[in-house]
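The complex appears here without one of its protein chains, the remainder shown in place.
As written, the chain order gives the labels A, B, C, D and E, with residue 1 at the start of each chain.
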Amino acid sequence: MTLTVTDLTCDRGGLALLAGVSFTLERGTALILRGPNGSGKTTLLRTLAGLQPAVEGTIEADPDSIAYAGHADGIKATLSVAENLAFWAAIYGQSDIDTAIETFDLKDLRDRPAQNLSAGQKRRLGLARLAVTGRPIWMLDEPTVSLDAESTRRFASALQAHLADGGSALIATHIDLGFDAEVLDVSRLRAAPDAASGAFDEAFT
Amino acid sequence: MTLTVTDLTCDRGGLALLAGVSFTLERGTALILRGPNGSGKTTLLRTLAGLQPAVEGTIEADPDSIAYAGHADGIKATLSVAENLAFWAAIYGQSDIDTAIETFDLKDLRDRPAQNLSAGQKRRLGLARLAVTGRPIWMLDEPTVSLDAESTRRFASALQAHLADGGSALIATHIDLGFDAEVLDVSRLRAAPDAASGAFDEAFT
Amino acid sequence: MTALLLRDLRLAFRSGGGFGLALAFFLIVTILVPFGVGPDTSTLRIIAPGILWVGALLACLLSLDRIFAIDREDGSLDLLATAPIPLEGVVAVKALAHWLTTGLPLTLAAPLFGVLLNLAPPGYVWLTLGLALGTPALSMIGTFGAALTVGLKRGGLLLSLLVLPLYVPTLIFGAEVAQRGTSNLDPTTPLALMAGITAGATALLPFAAAAALRVNLR
Amino acid sequence: MTALLLRDLRLAFRSGGGFGLALAFFLIVTILVPFGVGPDTSTLRIIAPGILWVGALLACLLSLDRIFAIDREDGSLDLLATAPIPLEGVVAVKALAHWLTTGLPLTLAAPLFGVLLNLAPPGYVWLTLGLALGTPALSMIGTFGAALTVGLKRGGLLLSLLVLPLYVPTLIFGAEVAQRGTSNLDPTTPLALMAGITAGATALLPFAAAAALRVNLR
Amino acid sequence: MSFWEFANPRRFMGIADRIVPWAFALAALCLVTGLTWGFFFTPDDFRQGSTVKIIYLHVPSAMMAINAWAMMLITSLVWLVRRHHVSALAAKAAAPVGMTFTVIALATGAIWGQPMWGTWWAWDPRLTSFLILFLFYLGYIALWSAIEDPDTAADLTAVLCLVGSVFAVLSRYALLFWNQGLHQGATLSLDKEENISDVFYFPLLVCIAGFVLLFIALVFYRTATEIRLRRLHAISLRERMA
Partner (left out) sequence: MPDLGSYAVEVMSAYAVSITLLVAVVALSFVQSRRARRALDEAEGRARDA
């Protein structure tokens, strides 16, 4: 259940963006990714989630242990809150959605079509989706966008419960989540302009 | 250039959401809307911007003085940053986009297609769009979503420059923007459940 | 306004949304029909004007939901509605952009595709003339339908259902013009009627469409 | 997997994206053709099988880009790709859902629409049989094309151009079946060939489509 | 009492409750009399044979199909101008009734056309615009059901109704603009009501009255239903908010 990343290089649009990313994420811990806009946090998370191949380096983790939540929530506007969650639960072989609905305070919105939710309510639904996957390693890309203070607190405590349960989390965020966690500053890992961004370039230099 | 709102009721989906909203926004001042998720901030801003009719009450403002920026940025993925800005400038009869590009630090991204921007860079472009309208009253719905600390600071100072210029701003946000402004707590203005949400129901009760 | 037109054209070119798609679809229809109906040239010659018109009309119909839907999703439509240009103007420009990226290429390409269907020689000029006069009506009517259904669930389906009946007269007169042209009869009456539809649609529908759009943006 | 199928069907019903749209489009084509070609029943009878097949094929073609595009935009596709189900399965389910919402209704409705085009009576059963055997291939091939073009600029246009040549054999055999059926010839040879295409496409294309999808998600 | 009193939903419900039973009863009476009279007790036409009996269904339903759209047009305009909700709901209530009449007219016309014209359909101006009117009914009903917010739906359908009226007008007056086509002319001996002999004319009048009354009864009845649904909608919204 630990995630070990060694000397990873990721690219975006054929351009190496981050180089030499190494860390270990143990059970029960969270790691926060920081870095200014455009520094490559989203790119790193997508690479770790297996959505794009790494240029170099290794990612050791059970691929069936990662749940990814990106900028887009994967929510269907015409389905209701419960239907959206039930679908994702079924995809991950789970069936319990009530706990997640409880945790993210969606009870009153249960049968509301997702298109009638406010921005923050939609985000809560996106986070609840993560909870129904039953996966131990959460990869979150700016999870608290448009959440109010109360919901942010709820999210933080849900996250801590997840960690206490033996899960772990990798979170890219700009704001302070209000609990202690290790921080990885992505801006220090910026790839040198001439870093290898693929075998092709190397063959040329 | 002042915006005066008197006893406004706004609805969403045929349901009165806020009632008795009254305030005056003078030149050079900013008003911050606060309230938990789903309390009606977006609805209020849309009503003030003239995108939906008010159920009751009056809004006094020159309609040609308001620039609205919602959750969605109105940015075309296949156009470059400069093309996007130039288009909106032309629509508002302006031609200068360089100041806005400067203010929101988009110089390096000028010719990048908008689809290749990171979340925060896209948001900066959305804010720059607002600056090119040349309108005095800004209505901003969660402007700092996905911005890093540095960009948030930049935005705050751009906003203060706008206020110093005689503009004004109405901002719905969950986070602290780092400068003093009056605050309107929307959650106190919640419409009573039996409030009239249209003349039709009254005839019945 | 010009800025809006230029932007829409540029977007159409960049994303292949309008321009190429309608033309390709038209080509596909004219290629597929001989495959389906069989290569018998005399049958093809009889049905050619009708099929070409139906193909052009379908190509128009298909690109309609893009007129407002994309702008609606990314928030541009809200912003355009609050911008200092009349919504009627926005609608008219959108219709014009749709015509430039759909109707115009179709008109220009139709004679070429006529060859594929073995259209009788005198038909070419009348087909082209008919399309030139008729496609603006198709774009304008379609823009109205798109404004009516923007942001609805079932938008696409409803759009076709609403627009279709309004397209029928144009189609009938257009096919009649081409048909009469190929058989050396006088096609001026249907041509005049079609021009009348185009003029009427262009004069009235922008207002109806803008009204519908305002309601839909609520 | 069942959950995915059910969701896709539900979405198709709720948003009118697939189900109604394809059927409506098919209806539109069959209504418009007589308007365009003219009401001469003997001409209509000759072209009926071909037009019905072309109509069904276009209806399929149109709904293709929805297969993956919407899921891609709202992030569902990323999430499905990281979910514990094989991508080949996702592709197969998507194709099945497309067939259930497009091919199946088209097959069932075709005889009805045949009446509008004055199809010769013996043609009905062969038309239906042909569509029942041929439309699964159309859905599967289309899903492959959609996987190949998801997330591309100019996706829609490219999709039609890529898929079209792959559709032509099915169209030719299908129209041949219906044609031979109406003229009381033996249609088993083209029918068998068409069944072969369907079987081949269903067996091989899910793997190709999943591979294409993986590349496109990068 | 001012005409606009109708616009008050409570008043309307009261009036509807009183009118509807009578209207239904009278409609049933007229329809049964007219159709029985026409079917059993009129002679065959010398040229059309027994098919002339179809006239008692075709003409009233075609007339009312067009009149129903005219009524929807008027109530839609009232909604757009004065924003009386009952008016919009009346238009909504009338649409399915008008569509049924349209289908009846199309079906009987087609059945009648087979023996009379030798074809059940022709692309003549009246028939074409009537078919388009049918498609408009479909679109109108579909648009109502596709939009969630009732006021938005009322606005948009009113705009659609306005545009569709062109075809309602054409299906009645197309003959004035084009004097081509099958529907009227030498094949018919009965095309003008002045020409119709009294034997056919009186039962036809009774049938027309029956269709008109049925339409009135149904519209009042259905509008009352729509008002109830609207109130239900308001209550459930309130519940959700509380």
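Quick notes
The criterion applied here is as follows: a residue touches a chain if its C-beta (ideal position, glycine included) is under 8 Å from a C-beta of that chain, and two chains touch if they have at least 3 such contacts.
Computed from a prediction, not measured in an experiment: that's the story for all the values here.
Among E:L29, E:I74 or E:V103, only E:V103 touches the chain left out of the display. Looking at subunit E, the residues touching the absent chain are 31, 35, 39-40, 44, 49-51, 53-54, 57-58, 61, 96-97, 100, 103-104, 107-108, 111-112, 114-115, 214, 218, 221-222, 224-225, 228-229, 231-232, 235-236, 238-239, 242.
Heads up, the rule we're going with is that only the chains that are shown with their structure count from here on.
The minimum number of touch steps linking subunit C to subunit D comes to 1. The minimum number of touch steps separating subunit C from subunit E is 1.
Seen from the C-alpha centroid of subunit C, the farthest chain centroid is that of A. The most distant chain from subunit D, with centres taken as the mean of CA atoms, is B.
Averaging C-alpha coordinates per chain places the centre of subunit B 37 Å away from that of subunit C. Shared interface positions of subunit A, defined as residues touching 2 or more other chains, are 71, 78. Multi-chain contact residues, meaning those touching two or more other chains, occur in subunit E at positions 123, 149.
Contact residues on subunit A toward subunit B in their complex (touch as defined above): 13, 35-38, 42, 71, 116-121, 124, 142, 145-152, 174-175. Those residues of subunit D lying in contact with subunit C across their complex are 14-17, 20-21, 24-25, 28-29, 31-33, 35-38, 43, 46-47, 49-51, 53-54, 57-58, 61-62, 153-158, 160-161, 164, 168, 171-172, 175, 179.
Those residues of subunit D lying in contact with subunit E across their complex are 34-35, 38-39, 41.
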